[in-house]
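Here the complex is missing one protein chain, while the rest keep their positions.
The letters A, B and C name the chains in turn, as written, and every chain counts its residues from 1.
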Amino acid sequence: MDKLRFGAGVWMFQQFVDRYATDAYGPAVSTIAAIDRAGSVGGIEVLDINYPFAGEGSSDGSDVSIDNVREALKRNGITAQAIPPHIYMREFQMGSFTNPDPAMRRKAIDLGKKAVEIAQALDAKYVKFWPGQDGFDYPFQVDYARLWDYAVEGIAEVARSAPRQQFAIEYKQKEPRVQLFFSTAARTLLAIEDMGVDNVGIVLDLGHSFFAKETPADIVQLVSRRGKLVSVEVNDNWREWDDDMAVGSVHLIETLEFLHALRAINWQGPILLDQFPFREDPVKAARSSINTIRTLNSLLDRIDLPALAAAQDKQDALEAQRIVMEMLIGTGVAEATR
Amino acid sequence: MDKLRFGAGVWMFQQFVDRYATDAYGPAVSTIAAIDRAGSVGGIEVLDINYPFAGEGSSDGSDVSIDNVREALKRNGITAQAIPPHIYMREFQMGSFTNPDPAMRRKAIDLGKKAVEIAQALDAKYVKFWPGQDGFDYPFQVDYARLWDYAVEGIAEVARSAPRQQFAIEYKQKEPRVQLFFSTAARTLLAIEDMGVDNVGIVLDLGHSFFAKETPADIVQLVSRRGKLVSVEVNDNWREWDDDMAVGSVHLIETLEFLHALRAINWQGPILLDQFPFREDPVKAARSSINTIRTLNSLLDRIDLPALAAAQDKQDALEAQRIVMEMLIGTGVAEATR
Amino acid sequence: MDKLRFGAGVWMFQQFVDRYATDAYGPAVSTIAAIDRAGSVGGIEVLDINYPFAGEGSSDGSDVSIDNVREALKRNGITAQAIPPHIYMREFQMGSFTNPDPAMRRKAIDLGKKAVEIAQALDAKYVKFWPGQDGFDYPFQVDYARLWDYAVEGIAEVARSAPRQQFAIEYKQKEPRVQLFFSTAARTLLAIEDMGVDNVGIVLDLGHSFFAKETPADIVQLVSRRGKLVSVEVNDNWREWDDDMAVGSVHLIETLEFLHALRAINWQGPILLDQFPFREDPVKAARSSINTIRTLNSLLDRIDLPALAAAQDKQDALEAQRIVMEMLIGTGVAEATR
Partner (left out) sequence: MDKLRFGAGVWMFQQFVDRYATDAYGPAVSTIAAIDRAGSVGGIEVLDINYPFAGEGSSDGSDVSIDNVREALKRNGITAQAIPPHIYMREFQMGSFTNPDPAMRRKAIDLGKKAVEIAQALDAKYVKFWPGQDGFDYPFQVDYARLWDYAVEGIAEVARSAPRQQFAIEYKQKEPRVQLFFSTAARTLLAIEDMGVDNVGIVLDLGHSFFAKETPADIVQLVSRRGKLVSVEVNDNWREWDDDMAVGSVHLIETLEFLHALRAINWQGPILLDQFPFREDPVKAARSSINTIRTLNSLLDRIDLPALAAAQDKQDALEAQRIVMEMLIGTGVAEATR
């Protein structure tokens, strides 16, 4: 990472609702207004933009055109990074690519292809699939082998239809479906292998990795060594749920290690914020996370890399701790343990 | 439990939404229509009815009167069991009784008092507080001692204002607030002590108890021995989240033990279903859970109570297992372990 | 599964100790005495036998020969199923295949090769690696990419040295190392791919799968479709730790689904018990689990397979629930939900 670059999911600047506060945490915000909010953060260069767009007044987004979006991006100096189609709304409540109804699976595939068109029209880097309704709720509800085949075949068909388009799957353990099909990095890599295409990779969401009880820095190497790391998204949580909180607010040391891992693979892409600041100002929340990342990154500039490498050669926990604590909170720790 | 009696939360028959499927899992359902659905289940005798009511067409429920509700209950042979005021909607997103703004804390208290009026008008047994926005999201965000005082004082004030009205607090670990104040049974009992009133008790939601990593059958004794068990609600989950699934669908044995504990304290109240059947027919989902409970209860009729008591006297795990498995899945296990 | 066949880990009949009860839960039990105990269960046909053996009086097992073991097996009508070398004792506390010290990695590989000899001498089906010290404890302690290479290369070298010998890796999330390298089925499958050998597969331990927050029945298909399911071990836990409890004692329904999944792939191998009955008689504990499994299996004989297949075709949660509850606890549920 020669230079940190930032992006965000556009939803971070839109309206939040949940199953209790059904009157929402604030007013509706169109895709256009959300892009303007993103622009006001300062430092956001790219956006991940859901499709269909959120309309100004319409419920189906029909009053926002691609040209409107392109224009809004342009005036904010932002480019489109990814297009995730809405494969997790009401109509896909029983699943998108794994829906039991073949007509709905077809619809998901068609929406995936439509997302390719939008991505190309907006010059977005990848089409993102987040199949939040694919999976199951109850024991015995599904035939797991068939679920696997549906998930693999559906995404493979979209990927084959646009061989020069990059795709990426964002895995998560659960929510809204009680158990999601694409739950961990390793499982998603296996499914991608089965797709038999080379244009599908992974979006590694730091919070999803915490939630999956993975070690995020380890997942960076696992995915990138297989050439499948398409994008990274960041946030934090209490490790029990996808709380989508400010970066580093709970797992500061592991967030630092995640950034260290990105530097180690020479990650050149942007880092995308994926937060749900239900009760905070999203613009300030974005600035706060960007500043945390920048500060952590500058701390990493000070790290004694040869010493860390030597400690890791020996898997020396105390010495590694010493180096990290020295970098993070000052030199006090350094003296005493020697 | 001489005879099993059932109830439900009326929301189980209404519209579900979540933070992703913002277009909802189905159409809006008014309180009146939901009562009719509850009536069609067969076997539901009481309902827990949120206030303000969900309107037929209005967004604020102003087109549904208490008389309308009373009439709907009557025609379905149902009585009101509890009134939970909406202290977790948009306006209370920063908390109800623990809101940092004194005006909002006042508003929560006033809404609590209003709920008393509604409860009395509908002859409901208790006013239920489920303070789903009371708590915090981030480390260092709140002064925990002050949060404790706010929670205790707010509910105590409502309780003192209606000394002959029964109140109950439903605890839960998290959601929608990232960390809820009333998180476990034991903590809630301590807070109730601090209230210095005798008309506030606990709603023990089986799923919340699973989610809190409690042993529900143990919590039955803990709360009831202190005279604070006002109501029980049932559902199931994967123990990591409040999934609000069908009763017994994941934790069958612990659900059986919970029912056994209710029999042991001679629980006479109804058992209320609290499910969120996002993707299922709620009427069938309710019937299914009622039948599971009835079947488990009839299995308990067959249990060899003296043998179980003898096993528990010795804390004999294998013998207790033998008795439970014999009751649950047949006699095969019985022979071999003797 | 034409006919259920059972086995066990021989450790189930030996001495247990933990970090607190350092004076152990009972007296030391040699490998020979443990085999005799296993024989007294009735129904145990195969054993998974750690190497080095536990001696009668010696601390290093030097007073128990292969011939002694063979003889003990023979007199009990038992055959050796697997040989897991002790790669998790004191000397390997910093890891076996991933130990930072090349001499220790070599020692682990050599011990693996020695286990092949033992397996062949005892005609055991596979050599089992359970690398319980391979992984890390702290953030920043290891270079994850190097850890991956060490794990892959070490096991691959052993596997290549005995190309006609079957090997299997038993994954687990943690313990004794705080974070284990082979943590989930999917991750282990990826590592096996990287080994570039075809004689390394997976031991699917039901409790480890619960602990890893996997869906065990799904993992059966995931591993078996790749031809990597070498063995299955069973037990139960509270899903937060590898408690190694009696089969079905907590997760009865998922255990049933796991057995259903084994039948679906026509599993012909034995089912091995892996319990730690710290406070129970291990012989009775084994009988109890065998009877639970037999009873669950006979319940599965009654399942309406076409109806279940139809429900799974539609991913119909309520209908699948109905079928399972009907099978498990009787017919009451069946009528009402129709």
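FYI, a residue touches a chain if its C-beta (ideal position, glycine included) is under 8 Å from a C-beta of that chain, and two chains touch if they have at least 3 such contacts.
Note that the coordinates shown come from a computational prediction; the quantities given were computed from them, not determined experimentally.
When the missing chain is restored to the complex, the residue among B:I155, B:A217, B:L299 or B:I329 that touches it is B:A217.
When the full complex is taken into account, the listed residue touching the unshown chain is C:K174, out of C:R70, C:K107, C:R146 or C:K174.
Think of the hidden chain as still there; on chain A it touches residues 42, 213, 239-240, 246, 248-254, 279-281, 284-285, 287-288, 290-292, 294-296, 298-299, 317-318, 321-322, 325, 328-330, 332-333, 335-337. Touching the omitted chain from chain C are residues 15-26, 59, 88-90, 93-94, 132-133, 137-139, 174-176, 178-179, 238, 240-241, 243, 245-246, 249-250, 276, 278-279. Within chain B, the residues in touch with the undisplayed chain are 94-95, 100, 136-148, 173, 179, 184, 186-187, 189-190, 213, 215, 217-218, 221-222, 225, 253-254, 257, 260-261, 308-309, 311-317, 320-321, 323-324.
One rule holds in what follows: only the chains that are shown with their structure count from here on.
Spacing of chain A relative to chain B, judged by their CA centroids, is 35 angstrom.
Chain centres here are Cα means. That of chain B falls 39 Å from that of chain C. Contact of a single residue of chain B with at least two other chains is seen at positions 240, 246, 249-250, 279.
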